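Note that this complex is displayed minus one protein chain, with the remaining chains in position.
Going in written order, the chains are labelled A, B, C and D, and every chain counts its residues from 1.
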Amino acid sequence: MSTTQSDSAQVSQFDLETTPGQGGIGEAASGYWERIKGGDLGALPAVIGAVVLVIVFGIMEPDSFLTEQNFANLLNQGAAIMVLAMGLVFVLLLGEIDLSAGFTAGTGAAILGVTLTNHGWAWPLSIAAALLTGVAIGLAIALLVARLGIPSFVVSLAFFLGLQGAMLLIIGEGGTIPIRDDAVLSVMNKNMPVALGWLLALIVIAGFAFFQFWAMRTRKKAGLPTPAISVLAVKVGALAVVVLALIWLLQQERQRPNAPIVIQGVPWVVPLVVALVVVLTFLLMRTSFGRHVYAVGGNAEAARRAGINVPNIKTLCFILGSTLAIVAGILLASRDNSVSPTTGGAQTLLYAVGAAVIGGTSLFGGRGRIVDAVTGGLVVAIIANGLPLVTQKSGVQFIINGLVLLLAASVDAISRRRAAATGR
Amino acid sequence: MSTTQSDSAQVSQFDLETTPGQGGIGEAASGYWERIKGGDLGALPAVIGAVVLVIVFGIMEPDSFLTEQNFANLLNQGAAIMVLAMGLVFVLLLGEIDLSAGFTAGTGAAILGVTLTNHGWAWPLSIAAALLTGVAIGLAIALLVARLGIPSFVVSLAFFLGLQGAMLLIIGEGGTIPIRDDAVLSVMNKNMPVALGWLLALIVIAGFAFFQFWAMRTRKKAGLPTPAISVLAVKVGALAVVVLALIWLLQQERQRPNAPIVIQGVPWVVPLVVALVVVLTFLLMRTSFGRHVYAVGGNAEAARRAGINVPNIKTLCFILGSTLAIVAGILLASRDNSVSPTTGGAQTLLYAVGAAVIGGTSLFGGRGRIVDAVTGGLVVAIIANGLPLVTQKSGVQFIINGLVLLLAASVDAISRRRAAATGR
Amino acid sequence: MTQAVEGQQRAPLLSLRGINKSFGAVHVLRDVDFDVRPGEVTALVGDNGAGKSTLIKCIAGIHPFDDGEILFEGQPVTIHGPKDANALGIEIVYQDLALCDNLDVVHNMFLGRELHSGITLNETEMEKRAGDTLKSLSVRTLRSLRQNVSSLSGGQRQTVAIARAVLWNSKLVILDEPTAALGVAQTEQVLNLVRRLADNGLGVVLITHNMNDVMQVADSIATLFLGQMAAQVRAKDVNNTQVIELITAGRSGDIGLKPREAAEAGVA
Amino acid sequence: MTQAVEGQQRAPLLSLRGINKSFGAVHVLRDVDFDVRPGEVTALVGDNGAGKSTLIKCIAGIHPFDDGEILFEGQPVTIHGPKDANALGIEIVYQDLALCDNLDVVHNMFLGRELHSGITLNETEMEKRAGDTLKSLSVRTLRSLRQNVSSLSGGQRQTVAIARAVLWNSKLVILDEPTAALGVAQTEQVLNLVRRLADNGLGVVLITHNMNDVMQVADSIATLFLGQMAAQVRAKDVNNTQVIELITAGRSGDIGLKPREAAEAGVA
Partner (left out) sequence: GDDEPTTSSGGGGGSEQTQETPAKVGVILPDAASSARWETADRKFLGDAFKAAGVESDIQNANGDKAKFATIADQMLNAGANVLLIVNLDSPSAAAVINKAKQQGVPVIDYDRLTLGGGASYYVSFDNVAVGTAIGSGLVKCMQDAGNSSGNVALLNGSPTDNNATLFKQGYEKAITDAGYTVTEDQSVPDWDNTKAGTIFEQMFTKAKGDFVGVAAANDGLGGAVASVLKREGATEIPTTGQDATDEGLQRVLLGTQCVTVYKAIKKEADAAAQLAIALAKGDTAGADKLATGQVEDTETGEQVKSVLLEPQQITKENVKDVVADGFTTADKICTNEALQKACEENGVSG
């Protein structure tokens, strides 16, 4: 029925599509620009938000905000929120929520504190115990949500209350447990030797480059279109510049004048966070499990009909969420040098959810990435870091905090509205 | 093409459907039973939850829990949560959330306190000012959510922070504002004269009866099938018994032995809550606005295509939510005789959302009723009322609180799971 | 189809001129012209993904279009959303139906235009009218008008959507694949209804992949080919095979796109 | 259709015996018996709301049924969910498609059964195979395999769902109104595919309202009438009119429900 013309049309219609275009840098750049115009922004709004905040605070408080020391502080301050948010990404991707994650972090810290300080366990044992507690909490929540079908809001609200109580019982009313273990303390209080810092930078850049080229080779072998080599080179180059610049900043001496000690190097928490990002991103983007998480969040019924065991996926996500919350709790304990019933808690949770959402994760499930937690967490951390420099009244700080959050979110929202208008 | 048989089949298939069956009580009862079996439970799980809790606490603490005094306490303690939850029902019906409602309540209380106590305004003026603040807050949230399209979680998180700050600024950090106005205080601290209490009972029963019979007459006139008169009579009779019993309980003297004063009568807050339930239920169930709220929550795109102004509906819902939050704040202020930065707040909000959800409101929009807020609020209030009687340790209280919440929610979840299995 | 000849001279009810629409980088509609005359059934046909539904959604104001003009009764109009379309007297049945699953059949049918007595909803009146309309569409097996649409079968849902659109006194009714899920008898009824509406002087646009239906009821046939309007012709001037050629190749003999245009459309 | 005669003697691949299913108080399926033989296309027809999709969902384990038995290759089996059905070798295209809007075409086609190399997903292999399958279904205008299915047209979505089902080496393929939204050429391709699958020895169940399609490809025709199986007959034994009578009245001459049964089904 069809003429040769329409046949050729068919082929060309259908061949110009598989992901990356064949063209060079120019084409790649214009493609990216089209995507941006079309509203496919990825992490851009959060990154822009962070940059704007840095500029504003930098102008207002150049002497204290724009210092190497403050940059290192910032990373330390944001780490726990980021890790908590990474865990929440899994739960949010399902379209569920875990209100108890803040207190899960606290409980993890409490278990760490009790076993480490009161019972004198070795730190690997203590950390294992804390992580296992996280697995148990996640499993319990998931059983109730995925098997019994109770809404996760209610289940995690119940755990919010229950874990708060458990923390009080573990720590004792009004009590505090000091952390004195050097290994645990060093995560948030020590820095990598300078050489190791450079090695870290190298591994990150080389790993990224290797992965990019390897993926291209596979596609080429399969006869699928690939982007030009030059595009990849530019990508790798850009990453290298950013990573090297940041690491270089952290390698500077940053103690105050005449201080008796030298402080320099990448804080130990940085490689931890980087490792988590890489592993979890791999899990979400390159494995069946990750694919199924997105499917369940996008359309649980379709996922079920595709033969995916939806309760199992949910269970794993909640377990991941709670376990990462425990990691965040351990970071908090390390940073505070102590654990008390206020460690973690409701505010921490809200900031973490806020971080994930600002980063671009949807609360309705199906959309979000691990790096969202990092970029969003960075925004939240910058706000928390910069505000006390700018104003002293806590009432005013709360208000500005809210305003900045709103601003960061509107960048995202406005761009996504444009995206919706263009039909994505 | 079709034979006479299939024609008659067609008619009979299509006529046996319009809502209430024609039959007598027996048929109505069995119809109700079918609905329950089919999983259409309405408020039943929450009611059962409440009854079970009353029985358990009643057995554990018969002398203090099962007293007229405690019953009156319960109503007072639960009122603010119920009103806050009613407001949240509107927001939740849309599939949105208002995390700031707790602090909106607090802000309302603060405005009331400042104008009333510090500026000596007359109470109607103060209340008007507070309510207007609520309208403004709701409007602001709605603008950002409905027009700019920022997720309500983020917007209300920002308001959560901002209003917390505003409260600190209004009240003065760490300060307290006493409430001394008799009119405001009497809502939560005084009771109706006994005669008025009976009148209230009468109005409720007569109003319900009138509405039922009027609705039946309209349907009959339109030639649509109606339930038998006997069914209505039983309904009205059952309501009358329950209402009269409750009012009678509240009419008893309930002061402690040898107290210098007499305490009896229906607390003033009861008619207020009843009036709100009636008015808001009417709004949701009997007006276009209410219908559109459900439509937007069920399928916003379908609602838009039906020509509904979705942003307007959202705006009104957020305004209602915030304004009712202010009412809840006024109740809190009246009950506490004072306002402080802890009035309202995050916990209150979580309890209110919990109440709405336990009552049967869905967090994903489209399902929920005003009475859900009352039944769910009752469950939450009973827990808060009974727990301090049973144990003194707050750690243990938190845990039990969580457990009971979970239990109440599982009744609901398990029954709804059955409903899903039968395809509703 | 015979009535069409008389109606041919009447001025178009709806005219689209030079409509262009892109989703991001994808150009879905290119310079589309389209006319709907009152008293006629205009069939809009085209291959899967040709852009039919997109065109309809542009008319409804659901998708803003990038470029072009809409004339309604000869006047240029701007349609910012479904509300504007309704106000002009345009009723649309969407391919993806767009019903509120949590509302019952009656509520869905009157959604956005509820009947009132005073400020309260007039449920009895709505229930009666909904029942009458559905009966006229030969709906069987629908258990209850008070059943949520989530529990309806595919065909039942489609019937509700159609019934919803014909409840109102509109000037233009657009139906996007209305009979796709319908049974034999129901399809017949809907085609009758379509004809009846046109005979009553309304403009009707019918999107369908079923050539029998097209030939049975259409007065005018518009063919979209890869986002371009290949041709809008009188139904009596073409036969089944020609239409199919227009759909699959963008041209047939000397009607349709120029060879060069068709090839371009294919490549771009 | 000619091949059917040879296949007629083969034992049923799937047999349903006395299936009953109620939604709350509504009895949707009553004592349904249904047989699917390998190497045959079995058409399942019935009016809107007759219970066709519900029957399919019972086979898939999506709805648990109240009563009755499923035999697969002669053995009684219990199917608790789609996973069990897949394990038996049953592939289903649902009427409501059930795609994940937030995933792209390739991801949707391999959902639940992704290809791996090591523990990582083998995206290149999946993309290649998805492209090949879609091309064989005559899909045009699909811009990219990496486009989210939310941006597809109705027909494109349907094609993806069909392509998904035929990717696998299954024993039984069930298609619930697969051609409802398809264009002329695509419909032709799908019907060819259906025939081809049966000729390769698979059991195929085709639900459709299009009598032409039924007559064109079916070997056996099962008619549901208001939840009852009115008759399952050889396609060559009946003509178009008889099938339509079965659909609308539950009987035709001496095939179908007894007059009393048909009336009862109507009333209950």
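Keep in mind that, in the parts below, a contact is a pair of C-beta atoms (placed from the backbone, for glycine too) under 8 Å apart; a residue touches a chain by one contact, two chains touch by 3 or more.
As the structure is a computational prediction, the values presented were derived from the model and not from experiment.
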item	value
Of B:G49, B:P227, B:P341 or B:G402, the one touching the omitted chain in the full complex	B:P341
Touch criterion as defined above, residue of A:S156, A:T343, A:T375 or A:S410 at the omitted chain	A:T343
Identified contact with the non-displayed chain, of A:T133, A:N191 or A:N299	A:N191
Selected residue (touches chain absent from view) among A:L202, A:I263 or A:V278	A:I263
Sole contact to the chain not displayed, among A:N73, A:Q212 or A:T287	A:N73
Residues from subunit B at the interface with the omitted partner, ascending	61, 63-64, 67, 69-70, 73, 77, 117, 168, 172-178, 180, 189, 255-257, 259-261, 263, 332, 335-338, 340-345, 347-348, 384-385, 388-389, 392, 394-395, 398
Touching residues (missing chain, whole complex) on subunit A	63-64, 66-70, 72-73, 76-77, 80, 168, 173-179, 185-186, 188-193, 196, 252-263, 265, 267-268, 332, 335-338, 340-343, 347, 384-385, 388-389, 392, 394
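Basically, only the chains that are shown with their structure count from here on.
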item	value
Euclidean distance of C-alpha centroids - subunit A vs subunit B, Å	38
Residues of subunit B engaged with two or more neighbouring chains	1-2, 9-10, 13, 423-424
Subunit D, residues touching no fewer than two other chains	23, 139-143, 151, 184-185, 226, 244, 248
Subunit B-touching residues of subunit A, taken from the complex the two chains share	99, 144, 148-151, 153-155, 157-169, 173, 346, 350, 353-354, 357-358, 362-363, 393-403, 405-406, 409-410, 412-414, 416-417, 420
Touch list for subunit D against partner subunit A, complex	60, 62, 81-83, 85-86, 92, 94, 98-103, 107, 111-114, 116, 119-121, 124-125, 127-128, 131, 134-135, 139-148, 151, 184-185
In the complex, subunit C residues that touch subunit D	23, 26, 46-50, 53-54, 95-96, 139-143, 151-156, 159, 177, 180-187, 209, 211, 226, 244, 247-248
